[in-house]
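All protein chains but one are shown in place.
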Amino acid sequence: MTLEASFGASAPPAPPPAYQVRSESRLVRAALIAVALGFLGLFLVLPLAVVLTRAFASGVSAYAAALTEPDALAAIRLTLTAAAIAVPLNLLFGLCAAWCIARFEFRGKSVLITLIDLPFSVSPVIAGMVYVLLFGLHGWLGPWLRSHDVQIIFALPGIVLATVFVTFPFVARELIPLMQEQGSDEEEAAVVLGASGWQLFLRVTLPKIKWGLLYGVLLCNARAMGEFGAVSVVSGHIRGQTNTMPLHVEILYNEYNMAAAFAVASLLAALALVTLVIKTLLEWRYADELAATRRH
Amino acid sequence: MADAAASPTGWGRTGGGGFRKPSVLPGFGITLGFTLAYLSLIVLIPLAALILGAAGLGWDGFWAAVLKPRVLASLQVSFGAALAAALINAVFGLAVAWVLVRYDFPGRRVVNAAVDLPFALPTAVAGIALTELYAPNGWIGGLLEPLGIQVAFTPLGIVVALTFVGLPFVVRTVEPVLQELEAEQEEAAAMLGAGRLATVFRVVLPAILPALLTGFALAFARGVGEYGSVIFIAGNLPMVSEIMPLLIVIQLEQYDYAGATAVATLMLAVSFALLLLINLLQHWMRARHDA
Partner (left out) sequence: MHPRTRSLSAFLLGTALAFGAPAALADTSLLNVSYDPTRELYADVNKAFAKAWKAESGETLTVQQSHGGSGKQARSVIDGIEADIVTLALAYDIDAIAEAGRMNKDWQAEFPNNSAPYTSTIVFLVRKGNPKGIKDWEDLVKPGIKVVTPNPKTSGGARWNFLAAYGYALGKAGGDDAKARDFVGRLFRNVPVLDTGARGSTVTFAQRGIGDVLLAWENEAFLAVNEMGPDKLEIVVPSVSILAEPPVAVVDQVVDRRGTRKAAEAYLRYLYTPEGQELAAQHYYRPRLAEVAARHANRLPQLPLFTIDEKFGGWSKAQATFFADGGVFDQIYTPGR
């Protein structure tokens, strides 16, 4: 105000508000927006549009038939089953890892955090391959498993293991920074007041992290249901038995059955969109209770 | 960040060889035990089996398997395409982050949410969709064909697929930093007479550089290992458009376990190096941010 006043009554140009100094000319703005939206349109909108168009290219009844065919149903069932095992396992792991990392100080913690991140940077193909090397008939444990009549790869356990590997860090990566930020004062107070371990977790910790937990589970689940590379290596591609939805898409695609391939793909795309919507809602409503939205 | 605040007493590492700082909270043993056991069972032991397998080849055997022309070519394809895609994402991702943070336009929030689509969309779906788009008879491929540009089934197709899967990384790392950038510096530069372009290059870019590099490295790391979206669009021609993960699969398929193990171990080493690099970058970013 004083600055403005000192310019007196000579009707000076008002000093531009900060956002104007920090902004570009209209033309540059429009061009930048066009570039950004054009880029996103090309890489995000068009692929989704092509999936939907091709899925319905042969009509709605062909679409329904492709999704209700026994092999497709088996693939959907297998995908749901694998995710239903893998996600809770990683949820349990995420909780344990976050508890010991965010609530205690111990040596080697940063090494542990790096190791938890490792599956994110390992190629999915390698994630599948290591299990073939371990559990394949000519792998380290293969002969023993065979003599005990246990099938791991080319069966559900292998698919679950590969899925667990690629989705390993999701819950932990969300919870660790969140719980670190929240601090442990409340938990310590509860312990001093005589809370047991379970009471502590259910009454104090869980309410504070529930949205972050849901957020991590959501992303974990999306990846679990959509994983292709790792599962492809261990699956064996038996129709109606070890084909997950993404693998079923590939098979149909290789059988000239484009409409059916894109029909199943559209189901996976719908899953992705639902995931995005829930994720965005969580970010809007519970931004303060998520680590991901304020990690930096 | 808040990491330091979490240890109120400022416990250091000098505690007479103590493994951990005492705490009133329960559950350290069981949670750390489970974490380590699970980590070992799922990740460490299987990866160790891979590395031991490679060690069994001996140095000579390992290098012989890795230095084959086809392996080296796939290395070049994987790294070249991942690098190109990460560069594209650095430029356009920065533009997207800038537009999302600095400008207001209708539908901005929806666009912002849509940026994460590549994280959520299964890679196989992305692969067939991009192939359908860029094949010579596809929506975009059909437009490019008369110009003599072929995308699908060439290395260019790999770049397209990797650009898709790496798209969110740069946007999501740069966005928050751009958001929190203090207005004063830019204003001061403007007051001192710097043009807008000069301000952006001298003040804004250096400030977001660590974040930009982190996003670039994340997109690059993801691109090097990507498989599902690439194999549909790449054409998979040895020496030309064959990526390393596919080569591993092919070697497994032709009973060449030694070769697959060696190449996989090499990739694992690269992944680990990239992971460490990214950790360093993030440290730098935080240090810059806290300062």
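The chains carry the letters A and B, assigned in the order they are written, with residues numbered from 1 in each.
The rule is simple: a residue touches a chain if its C-beta (ideal position, glycine included) is under 8 Å from a C-beta of that chain, and two chains touch if they have at least 3 such contacts.
This structure is a prediction, so every number in the text was calculated from the model and none was measured.
Seen across the whole complex, the unshown chain contacts subunit A at 85, 132, 135-139, 142, 145-146, 149-157, 160-161, 236-241, 251, 253-256, 258.
Residues of subunit B that touch the chain left out of view are 29-30, 33-34, 37-38, 41, 69-70, 131, 135-137, 152-153, 235-240, 249-250, 252-256.
Simple rule for what comes next: only the chains that are shown with their structure count from here on.
Measuring from the averaged C-alpha position of subunit A to that of subunit B gives a distance of 15 Å. On the subunit A side of its complex with subunit B, the touching residues are 18, 21-25, 29, 32-33, 35-37, 39-40, 42-48, 50-51, 54, 89, 92-93, 95-97, 99-107, 112, 114-126, 129-134, 138-140, 161, 164-165, 168, 177, 180-181, 183-184, 187-188, 191-192, 197, 200-201, 219, 222-223, 225-229, 232-233, 245-247, 249-250, 253, 261-262, 265, 268-269, 271-273, 275-277, 279-280, 294-296. Remark: subunit B residues 1-3, 5-7, 11, 13, 19-21, 23-28, 30-32, 34-36, 38-39, 42-47, 49-50, 53, 92, 95-96, 98-100, 102-103, 105, 109, 111, 113-130, 132-133, 138-140, 163-164, 167, 173, 176-177, 180, 183, 186-187, 190-191, 196, 211, 221-222, 224-228, 232, 244-246, 248-249, 252, 257, 260-261, 264, 267-268, 271-272, 274-276, 278-279, 285-286, 289 touch subunit A in the complex.
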